[in-house]
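Data block below; observations after.
All protein chains but one are shown in place.
Labels run A and B following the written order; every chain starts at residue 1.
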Amino acid sequence: MQRFFIASLALTPIAAVAAVFGVAPTALFFLSALAIVPLAKLIGDATAEVAARSGPALSGVLNATFGNAAELLIGFFAIRAGLIEVVKASLTGSIIGNLLLVLGTAAFAGGLRYKTQTFNRTAAHANASTLLLAVIAMALPAILVHTSPPLHRDITHEELSLAVAALMILTYLAGLWFALRTHAHFFASDGESKAPQRGITRSVVILLGATGAVAAMSEILVRLIEPVALAFGWTQLFIGVVVVAVIGNAAEHTSAIVMATRDKMDVSLQIAIGSATQIAIFVAPVLVFASAGFPAPMNLVFNPFELAAIILSVLIVNQIVADGETNWLEGLQLLVAYGIVATAFFLHE
Amino acid sequence: MQRFFIASLALTPIAAVAAVFGVAPTALFFLSALAIVPLAKLIGDATAEVAARSGPALSGVLNATFGNAAELLIGFFAIRAGLIEVVKASLTGSIIGNLLLVLGTAAFAGGLRYKTQTFNRTAAHANASTLLLAVIAMALPAILVHTSPPLHRDITHEELSLAVAALMILTYLAGLWFALRTHAHFFASDGESKAPQRGITRSVVILLGATGAVAAMSEILVRLIEPVALAFGWTQLFIGVVVVAVIGNAAEHTSAIVMATRDKMDVSLQIAIGSATQIAIFVAPVLVFASAGFPAPMNLVFNPFELAAIILSVLIVNQIVADGETNWLEGLQLLVAYGIVATAFFLHE
Partner (left out) sequence: MQRFFIASLALTPIAAVAAVFGVAPTALFFLSALAIVPLAKLIGDATAEVAARSGPALSGVLNATFGNAAELLIGFFAIRAGLIEVVKASLTGSIIGNLLLVLGTAAFAGGLRYKTQTFNRTAAHANASTLLLAVIAMALPAILVHTSPPLHRDITHEELSLAVAALMILTYLAGLWFALRTHAHFFASDGESKAPQRGITRSVVILLGATGAVAAMSEILVRLIEPVALAFGWTQLFIGVVVVAVIGNAAEHTSAIVMATRDKMDVSLQIAIGSATQIAIFVAPVLVFASAGFPAPMNLVFNPFELAAIILSVLIVNQIVADGETNWLEGLQLLVAYGIVATAFFLHE
């Protein structure tokens, strides 16, 4: 496993060389996409090591920022390339991917080994509540725009999105304060300390290096979205929702599934729901702010089907979480729901 | 009761004779509709007897198929007659009828006799989860079509519905596997064995005979939908949602209410929620497949108000189920909700 992981890091230089020598776009697209997966894991590990040496506050910010490095960088380059719809689709895809695909695979894989997997309802419910509020906040600009005649005053979708993004970041920071200060005892780590074995300097170097590599791969990836979409007859929406989202969250996917097969469904749930929440409440508003100066800035006006898919996914997860148990059938139902939604996005113009 | 039941079986030959002699359409419509009710009960009893002699797997399939014989046959003949909207309306009506009308009547009638009726929250919640997923799967083609510009590629609503129907049947079969193999112990029968008193041959003959009779009555019924709609000034939607749906589920309605008045709210809930789930996850996809060769095949693109009514009904039931208790007021609230929805369908063009 470890050896395979190290070998897979070689994908990055291979993709870089391939880009220089002008390999066929489709091959390069998948090469750079695959290269991001082990890099995201490397960033995750290095972040954990640096965070273990930092105070809790810095640690929280580090985890949020670098834990979402791939999503943030791909999003940033895609916005710069004017692919706003791809970015919004990839946010949608990250949320439903975490809630249906990741959780579904975890519950299914875990359910094949254990008859019933139980988890702490209270904690899962608290996470699901935060998720619901995060998603509703993220969705409100879209709901407003789709249910209204032209907006009052000369406000643009981007200005509206900026206002909402500011409130979301505020809530995100309040959540950090809650977790780190006023209610830190709720979040006491579960023992199992991942003893950092490497020096802090080495970790920081790895962190920065891997982030730089993800940035390079993301830029290649984003540049090839249009030719690949053309070649396969895929829409940009589909690439965003399915392809980009799966890549951007591959590290979380792996961890959640591994944890489920070890009967640690609590951790799987926390990863999947927490990751979806961070997309809504951290990645989305950061991208709105980061793009504010661009000619085509990002907004939060998702299309109606994206909205419906997100809201239904959250409802489904709330339902699954409410009884404190999962089994293989629930996992399969989540996967089927993901299959139907992905098919729908494939067909959506 | 038993005598009345046997007498009511005479409705079938009466309706058949009336059809031959050309009785007024309205009279014949209600005659054939009423004739289906005792036949559905007869099929239910015979199925239970045959199933008791079969292995659990065959038994599950038998119950699903023959337990929904009336819905399936009416749906089949209506599709053959090109009445696609009536069929979709009757699926909608079956779901909201089971969730609001049947459950409402059961909780109200039971609540008049018992102050508070309690039931097993865990089991009810598991059923409600499956219902939610079933309904979302069934609704996704409609959500996609209503929230999208014209679909990508030249895919038709029918092809989309076929793909979703295939996934739903797969989930249905997985659910049977779950209930019969991997988690059979959860579903151990509650003792109270309905000792089969008749020979298996006699049961099979009754099963086939009654199913044939339902088929004949359904054909008469469906042929008269248009003239009756015209005569009463009802829309086909209203006939589908209210009239056809109530007839098709009359057997379940009776059982659920009887059980509630015996303070067996668990059974009432299981019948109502289970029946609604089977409509979504079994009857709907089977009708999509059965109609695939017809000139006007069935699809799953429900209209927006049908969608809203279904989703709200599921939300309401989830709410009712969450606290493990019902009383007469909750029953009345469900009935009022049904009344409002039925009124709305009456007014819907």
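Keep in mind that, in the parts below, a residue touches a chain if its C-beta (ideal position, glycine included) is under 8 Å from a C-beta of that chain, and two chains touch if they have at least 3 such contacts.
Since this is a predicted model, take the numbers as computed values, not measurements.
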item	value
Which residue of A:A81, A:L132, A:V204 or A:V258 touches the chain not shown here	A:L132
Given B:V17, B:L58 or B:A322, the one touching the chain that is not displayed	B:A322
Where the unshown chain meets chain B, residue by residue	115, 233, 235, 303-305, 307-308, 312, 315-316, 319-320, 322-323, 327-330, 332-333, 336-337, 339-341, 343-344, 346-349
For chain A, the residues touching the chain missing from this view	122, 125-126, 128-130, 132-133, 136-137, 140-141, 143-144, 147-153, 155, 160, 163-164, 167-168, 170-171, 174-175, 178, 182-183, 318, 322
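Keep this in mind: only the chains that are shown with their structure count from here on.
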item	value
Turning angle required so that chain A lies on chain B, C-alpha fit (0 to 180°, nearest 5)	120
